[in-house]
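A single protein chain has been removed from this complex, and every other one stays in its place.
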Amino acid sequence: MFTVAKLQEQDHIAVQNQDFDLALEYQALTEANQSDGAVVHFVGLVRNNNLGRQIQALELEHYPAMTTKALTELVAEARQRWQLGRIRLIHRVGKLSLGEQIVFVGVTSTHRGSAFAACEFLMDQLKTRAPFWKKEYTSEGAHWVAARDSDRVKAGEW
Amino acid sequence: MFTVAKLQEQDHIAVQNQDFDLALEYQALTEANQSDGAVVHFVGLVRNNNLGRQIQALELEHYPAMTTKALTELVAEARQRWQLGRIRLIHRVGKLSLGEQIVFVGVTSTHRGSAFAACEFLMDQLKTRAPFWKKEYTSEGAHWVAARDSDRVKAGEW
Amino acid sequence: MIKVLFFAQLREVLDCASLELDTNVSSVGELRIALMQKGRDWQEFLAADKALAALNQTLVADDARLKSGDEVAFFPPVTGG
Partner (left out) sequence: MIKVLFFAQLREVLDCASLELDTNVSSVGELRIALMQKGRDWQEFLAADKALAALNQTLVADDARLKSGDEVAFFPPVTGG
């Protein structure tokens, strides 16, 4: 019933505490890759305000045994829908301060339309199907972030 | 009849011979910017193959008096359509080798949907409305690239 | 034997990260209902509209069948990215 999605050699998925370096990610997407003319990056950062609350920090919990599996499936789905070159996806966990990087999705393709679509698809699906949860720390205390209806709608539109 | 679009202080438009550094562009989009949680980048590169032709290099010509004006108008249109943080747009001209960077569009926003849409909108409009022309150098000689119908269709869909 | 995991807010309000259940429930939905008997918080926060379920690390609907040795996780809608 379930087939296990496998990561292609040129793809990279990581769930990690440590920060990532956008320049190195870009290098990994483009070096020795002269066939792809389009690179699209998404970076998600800890912003200072969510629904009117002043954020001081975030804590990201995940379900380790499931996370990589879920992300690998998303990458496989993206590859079924679009002709893509390389895909790199990094999600951080643990405590993150204001302004820190949370997530990176980088996609290359011969044409820009596929790269834009796949990058946004991966983010939209990750937001509803990958087992990460955010806890916000504000001046009024900590609380778990509620899922957004808009994220469910976006993910369903693909 | 025509109003002259003006660039906002946090925006950057450049048409230049020299290369750009993605890491510096990312820094300019994100530093001292704790309100925007989403960053989307597009980079266009010289790829080795276009419609079956083996590319060795590109030459990019432009209409200097018009280019910055056209790009400034596109950025102003993007700002009218979406709530955006910072926008940076760089287009190179002159002779470019295989694998070199041609164009950068970076957009930040509080939410990813706007950043993705504006970045793709800017690229799609630039492809049909900004006065740049590519000449391809192949093993069989040089020729001007023909405009793609698919680019006209994409630009018209916004 | 079924291994059950809880994450995020669910782990906190139930004050439970994991438990093992020797049970003959045959579906994720039956497991959910069995767990909801454990107390008022369990009843409230495990309700099908509040807690998603994953069977062996894949999101499933409540009619997914269970067998001994399975790992089931319950958690709130995800909020990463």
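Labels A, B and C are assigned to the chains in the order they are written; within every chain, residues are numbered from 1.
One rule holds in what follows: contacts are C-beta pairs under 8 Å (C-beta built on N, C-alpha and C of every residue); 3 or more make two chains touch, one makes a residue touch a chain.
Not measured: the values here are computed from a predicted model.
Among the chains on display, the ones the left-out chain touches in the entire complex are B. In the full complex, the hidden chain is touched by chain B at residues 2, 44, 60-63, 65-66, 69-70, 91, 102-103, 123, 126-135, 144-148, 152.
Going forward, only the chains that are shown with their structure count from here on.
When each chain is reduced to the mean of its CA atoms, the one lying nearest the mean of all protein CA atoms is A. Set against the Cα centre of chain C, the chain with the most distant centre is B. For this pair, chain A with chain C, the centres built from the Cα atoms lie 25 Å apart.
Averaged C-alpha coordinates give centres for chain B and chain C that are 48 Å from one another. Residue positions of chain B touching 2 or more other chains, listed in rising order: 112. Multi-chain contact residues, meaning those touching two or more other chains, occur in chain C at positions 81.
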